[in-house]
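Heads up, one of the protein chains got dropped from this complex, but the rest are sitting where they should.
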Amino acid sequence: MRPLVALLTDFRTQDHYVGAVKGAILSVCPEAALVDVTHDIPAHDIEAGAFALLASYRAFPTHTVFLAVVDPGVGTQRRGLAAHASGYRFVAPDNGLLSHVLRESASAEVRQLTNSSLFRLTISSTFHARDVFGPVAGRLAAGTAFDQVGPVVEDPVLLARGGASQLSATEWKGRVLHVDAFGNMTTDVTRSDFDRILAACDGDPTRMTVIVEGSTIPFAEAYADVAEGEALALLGSSARVEVAVNGGSAARVLGAARGTPVLVRVVGETAP
Amino acid sequence: MRPLVALLTDFRTQDHYVGAVKGAILSVCPEAALVDVTHDIPAHDIEAGAFALLASYRAFPTHTVFLAVVDPGVGTQRRGLAAHASGYRFVAPDNGLLSHVLRESASAEVRQLTNSSLFRLTISSTFHARDVFGPVAGRLAAGTAFDQVGPVVEDPVLLARGGASQLSATEWKGRVLHVDAFGNMTTDVTRSDFDRILAACDGDPTRMTVIVEGSTIPFAEAYADVAEGEALALLGSSARVEVAVNGGSAARVLGAARGTPVLVRVVGETAP
Partner (left out) sequence: MRPLVALLTDFRTQDHYVGAVKGAILSVCPEAALVDVTHDIPAHDIEAGAFALLASYRAFPTHTVFLAVVDPGVGTQRRGLAAHASGYRFVAPDNGLLSHVLRESASAEVRQLTNSSLFRLTISSTFHARDVFGPVAGRLAAGTAFDQVGPVVEDPVLLARGGASQLSATEWKGRVLHVDAFGNMTTDVTRSDFDRILAACDGDPTRMTVIVEGSTIPFAEAYADVAEGEALALLGSSARVEVAVNGGSAARVLGAARGTPVLVRVVGETAP
């Protein structure tokens, strides 16, 4: 199987940084295929990086090594990590970036990057993606055994669990996790929340509504189930409730943004 | 020959979507090389996507599979298509995105994507690039026979033909199809239009002018044939008449944009 490294950073693409990281990976694993998840995570925004990784990693084959670098603490004593979780491997700073993928795995193994023979020869204090994380990811992709990177870590940094909460028998409270380039809004109301809410509706999705910034929004199956310019909610491609506007930007139409509260409410009664 | 998939979408690169599509392709075709044409087609702009595909596909080797997704109708009953045209293969929603490449081929074969064994196991209603089109493109690249995707389609959706029109013996009317990142403007006046106009000038290109927003612009061979800051027209790299400004942005200097009318006029007489 051809080695595969997927990259996720907050470096953007206007500078030479992403190219240099890829050069460093190919220096130790010339056969690697390199895939960008995104490099446009907002600068230093660990929470956004953790969500993007969560939303994408299962679309990749399990031999993928993910190199995830959103690293405001570069050059400090924060640890570097490698993780083996759900069949995938990840390399990242120890700052919470791997929180969601670690929580999704029943038996994640996390190790600290201490084996400096896997690093670049000279290590800058500001560019560990090129000098530490990239080379380790490349070597793991090339076949270096996972336990060679360093000792097991029992206490990786984890972000607060977050997630939607049930307010009453008919109300759940969540928030907008991410607004995408189309203005679609992914919330922290997960598929299992959704299933519970649907059960509270006796399985009748027309009784579910989402309230965002005062607008009451119906559930549907696809964007085009509502008229152009109208808002809808659906179970989105990241297995979370998503609020969208058919042919438009939900964020703009509803005046919402990341962090905006979202209320899911069960209304009416199921027809007998 | 190594399998090759070229991607063209309106997803932009700030989200995880393009990465997830690539993960899905590599899950079924681990050896594939993946090349981005662009992901910055304006959201839902099928006409712009169709032009970008037309302008680029012949630069690729013929074993390339193009995955083109600008898909405002995702989740509705619109069909998914695969096409075999001019030696290339294409996978796209049936909404006109393939219009130009189908028209350029004498014997295009178009099929509907109905063979769900080629799709991802679970299919969201909002992300067919990851769940349907990407996997089919990957499998075609990996060697799945073209006729396995589904039955032949005789009536794919096609955009209006468009193109420049001749107003008189000495005047052709077209419009700006695309403004690029430099501000260069590609028009719908094609190489064959150009050849006809040149014939009307008795082969003397100094008699050809382009009129855009009231400015009369001479033809030239290269940007630097006119002074810095001056406008020129030339037969551009997409085999269409292009209006540019040497060292500047034609769109800004001329106050033009996509859709702006363009008049090509033959002036004067050829010296005897």
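As written, the chains take the letters A and B, and residue 1 is the first residue of each chain.
Assume a contact is a pair of C-beta atoms (placed from the backbone, for glycine too) under 8 Å apart; a residue touches a chain by one contact, two chains touch by 3 or more.
Just so it is clear, the model here is predicted, and its values are computed rather than measured.
Only one of the listed residues, B:Gly203, B:Gly229 or B:Gly247, touches the absent chain: B:Gly247. Interface with the hidden chain, as seen from subunit B, comprises residues 1-2, 4, 6, 8, 13, 33, 35-40, 52-53, 55-57, 59-61, 63-64, 178, 180-182, 184, 221-225, 234, 236-237, 242, 244, 247. By the touch criterion stated above, the residues of subunit A touching the omitted chain are 11-24, 26-27, 30-31, 33-34, 43-44, 72-76, 124-127, 130-131.
Convention: only the chains that are shown with their structure count from here on.
Our note on geometry: subunit A versus subunit B, Cα centroid distance of 32 Å, whole angstroms.
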